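One protein chain omitted, others in place.
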Amino acid sequence: MRSTERMAMKFETISYLDLEGNLPSGFKHDLSDETLIRAYKIMQLTRRIDERMITLQRQGVVNFVIGSRGEEGCSVASAMALKPDDLLYFQYREQGAILWRGLSAEEYSHHMLLNEKDPSKGRQMSNHYGSKKHSAMTVSSTLATQIPQAAGAAYAMKIQKKDMVSLCYFAEGAASEGDFHAGLNFAAVYKCPVIFFCRNNHYAISTPRKFQYAGDGIAPRGVAYGMQTFRVDGNDIFAVYDITKKAREICMRGEGPVLIEAMTYRVGPHSTADDPTRYRKDEEVCDWDPKCPVLRLKLHLIKKGLWNDEKDKAFKDAMHQEVEAAIESARNTPKPSLETMFQDVYADIPWNLQEQYEFLQALEKEKN
Amino acid sequence: MRSTERMAMKFETISYLDLEGNLPSGFKHDLSDETLIRAYKIMQLTRRIDERMITLQRQGVVNFVIGSRGEEGCSVASAMALKPDDLLYFQYREQGAILWRGLSAEEYSHHMLLNEKDPSKGRQMSNHYGSKKHSAMTVSSTLATQIPQAAGAAYAMKIQKKDMVSLCYFAEGAASEGDFHAGLNFAAVYKCPVIFFCRNNHYAISTPRKFQYAGDGIAPRGVAYGMQTFRVDGNDIFAVYDITKKAREICMRGEGPVLIEAMTYRVGPHSTADDPTRYRKDEEVCDWDPKCPVLRLKLHLIKKGLWNDEKDKAFKDAMHQEVEAAIESARNTPKPSLETMFQDVYADIPWNLQEQYEFLQALEKEKN
Amino acid sequence: MPVMNIIEAINNALHIAFETDDRVIAFGEDVGFFGGVFRATVGLQEKYGVERCFDTPISELGIMGFAMGCAQMGLKPIPEIQFADYIFPGYDQIVNEIAKGRYRTGNQWSNGMVIRTPYGGGIHGGHYHSQSIEAQFLHTPGLKVVIPSDPYEAKGLLLSCIRADDPILFMEPKRIYRASKAEVPLEDYMIPLGKAKIAKEGNDLTLIGYGAQHHQNMTAAAEAEKMGISVEVIDLRTLNPLDIETITASVKKTGRCVVAHEAPITGGFGGELTALIQQRCFLHLEAPINRCCGFDTPYSNAHEKRYLPDSPRVLISILETMKY
Partner (left out) sequence: MPVMNIIEAINNALHIAFETDDRVIAFGEDVGFFGGVFRATVGLQEKYGVERCFDTPISELGIMGFAMGCAQMGLKPIPEIQFADYIFPGYDQIVNEIAKGRYRTGNQWSNGMVIRTPYGGGIHGGHYHSQSIEAQFLHTPGLKVVIPSDPYEAKGLLLSCIRADDPILFMEPKRIYRASKAEVPLEDYMIPLGKAKIAKEGNDLTLIGYGAQHHQNMTAAAEAEKMGISVEVIDLRTLNPLDIETITASVKKTGRCVVAHEAPITGGFGGELTALIQQRCFLHLEAPINRCCGFDTPYSNAHEKRYLPDSPRVLISILETMKY
């Protein structure tokens, strides 16, 4: 490459599924019909849970929700391409992946309502899911910190000679943090088997991409770090699946980390604390309606004769019931006990925490 | 650019002056004979001062020295291409630039000996020069921190509509810090008139480049951030000058920041605290002897009839005397006074510092 | 005089600062077009242009380093860190660079700026939207720290900070951003830095706090009053430089002292206050200085209410100290 003024590096976007649900003729994939149907169901489940949680937030039952509407394709299809033990590191808008892994609506609800069955014992905000049995690292609010962590975890997998990769989700805003730079660079230097999955969804809260970066998105950075890099249509589950699977193979061949930039759009507000009408036009959002990953897969399934309106209705009815039952169960589960406040700070409880716990116990007793 | 496996981005290196001191026939530049001779002299002065300081360190007169042997071309030629007011941000191995700006051997020595005439009042380690009157920001040991600072300063120049750029020196090791990422990205987003000048000198203390990055050096990152990027032979003052000048023009045209990666080699130890024989072979170092920027310019000057051995001897004799006198003067200048310890922490001296100063004053009096 | 909440008062102060000094600029995540997630910078971009008030990429270290460069070139930056919990990626730039800039360069350059950041608990934010970070910045020579407790204070202190010539961390009690209301003059006014405020006079015990905690302290003092205990309540306002005179005069008068803050007790600023007071008022002290603070755990969402040293807990500390 010549040193040149205004050098351009433009990445094309890999996409297979068109807006009507057609795949290119001759296109081959290894996804069974059952898998495709499950993918559709999990995307719908994800969307439903998000919607319900947002409603519960308005009702004061849940404090805070980050919906993933429009981005379910990124999370579900990437998780589909991995083995169940591969370690996922989330940003926070990838609930589809943990649901794909088999976390139930009920388990998810226990977390969202921060009750005693929440694996994090109600300590974090809701939407900070994580479950060791699903090999899914607990979300941390601090953006991008998970990126070098995922590199380190992958390094451990490599030297422990495991058939395992880590996959780290983040979005284009978080990619501005120093942690992004360190994480990708370390991974490239040590050829760690880690897939960096960037959801480029156009916004970071109110901040549009032009104030996030001046280059051609995030993908060119992967090349700069010396790693194999792909840009995909994040709303096309076939593209996301295919490239994530390729990425896993690259990792397992010892060729080092892979960066995937998935182009998508944050259809909803940033979170329940946000009102996007203050900073973007409705028309812009509407443009993305036909690109919806759930809709496109549904059209595809219908075209393939795997799905129809009747099935859709029956599935949704059952799924909605399941979600309601899950929420009901979570609402009826008690809050974490007082002692959980002082546990897990260290492996053991030191004297100062013990004293503080006893003080608080006495206080609570007095109150009752 | 297609998403592809093992995507390659290879930068070529711009170089004009060959090892015998020849420029390509028909090559044009705007450097006067006097400027070329001054460049040579300042490079020699830089080298001499470095050598003497290293000796003084061994003698216990100076605590710490970072020599720039072999890299004088980077610092001097880049400074030559700027206007005198353009703000320089250093890493620490760019004394050539501040000497080009007119800082005298004596001023430099005052700093190195950390006496009361050191503009930093002896507070930092030596080799942490800086002089406002030379528009040269004081060095900070903490690597890479100056990179976003230089971006911010350039932003201020831009909104204040000054005919000014900032130029930020750093090396390939520092480019791994998060600050590098933030600094270049911010500069690109706001199109700040800043030149990022990376000395890629093969080593970060003992760490060779293969443990610093896996890509094709630092240059491709500039492209990824969407900025104009050049790779030059850092030991060719014509290439460094030419590209830095171009970079300044790009900045002043409002086209945003520029990244220059100058390929060079750290010929000496990292610092007087380092012993490179423990981690690299002498042969490797010797390979770089003929590429020496000072030698190549000297050969060029001789070929052009601007220089000869006689002149060289006369110049060196005088210059050495000047350096000795400078050191002598610095040695005879007292250390900073006690009160400087408590000044400049804040604009004013708060009660706690006042109390501490008085306590120490009393203590010193008792001692004497 | 109009009634404002803290956010409005801060916004008002920023507008005055922008109007009266064109070296002033403000930036941070979502600070520009949107006006900040808490709406503190609303209207600045519209009125003073995108060059003076703008959105940044998400990088706190970038925001801090960029601000330092702006300051070195003579601007007066007011960078915002969206939540105090997210200031740590910029910690090195603040404690090693910004704070030491004047000293390190021998007063050739300085880094006058105001780092604004909402801090503290009580908003169901869990670990990362609740922390009180002041102690992590009060061990840093060169950096001042100011924390207002109500709208009137917020405006006057912020204007003083902007017009001071040092880097200042200005921590805003987000829990009471909207809950705390007061009459605030529309005019330009300043409250001097380094001066604590005796918010309530008293003779039996000195209660020291700042920010949102100050209101818990006032409530506790009122309760104590009902029980016949006369509490003098000090709102520190500036934590560095500390108003040691006001503090020692008060404790010498009362002979007893409680210090309260939200941050974990161990390593918190209460320790420093205690050490200073016990040294300067030793012979006047009738009881140990009592600290009523957050616990030594990360900030737990589910237990938020129990975590905070609310007025009932402050009252317990007062009673304990009185009984000693």
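Order of writing sets the chain letters: A, B and C. Residues in each chain are counted from 1.
Here, a residue touches a chain if its C-beta (ideal position, glycine included) is under 8 Å from a C-beta of that chain, and two chains touch if they have at least 3 such contacts.
Just so you know, these numbers come straight off a predicted model, no measurement behind them.
Q: Indicate each shown chain that the hidden chain touches within the full complex.
A: A, B, C
Q: Which residue from A:91, A:149, A:235 or A:264 sits in contact with the chain not drawn here?
A: That would be A:149, which touches the missing chain.
Q: May I ask which residue of A:185, A:212, A:229 or A:272 touches the chain that does not appear here?
A: Considering all chains, including the one not shown, the answer is A:185.
Q: Considering the whole complex, which of B:104, B:141 or B:321 touches the chain not shown?
A: B:141
Q: Touching the missing chain, which residues of chain A?
A: 87, 118-121, 123-124, 128, 130-132, 137-138, 140, 142, 145, 147-157, 159-160, 166, 178-179, 181-183, 185-186, 189-190, 343-347, 350-352
Q: Touching the absent chain: which residues on chain B qualify?
A: For chain B, the residues touching the absent chain are 63-64, 114, 121-125, 128, 140-144, 173-174, 176-179, 204-207, 211-213, 273-274, 278-279, 335-336, 338, 340-342, 345, 352-353, 356, 360, 363-364.
Q: Contacts of chain C with the missing chain: which residues?
A: Residue positions of chain C that touch the missing chain: 61, 85, 88-89, 91-92, 95-96, 99-100, 103-104, 127-128, 135-136, 138-142, 240, 263-264, 266-276, 278-280, 282, 285, 287-291, 296-298, 300, 324.
By our rule, only the chains that are shown with their structure count from here on.
Q: Between chain A and chain C, what is the gap in Å from one C-alpha centre to the other?
A: Whole-Å distance between the two chain centres: 36.
Q: Need the CA-centroid distance for the pair chain A / chain B, whole Å please.
A: Roughly 44 Å, centre to centre.
Q: Touching at least two other chains at once: which residues of chain B meet that condition?
A: Counting only residues that touch two or more other chains, chain B contributes 178-179, 181-182, 185, 189.
Q: I need the residues of chain C touching at least two other chains; which ones are they?
A: 54, 56-57, 59, 61-62, 89
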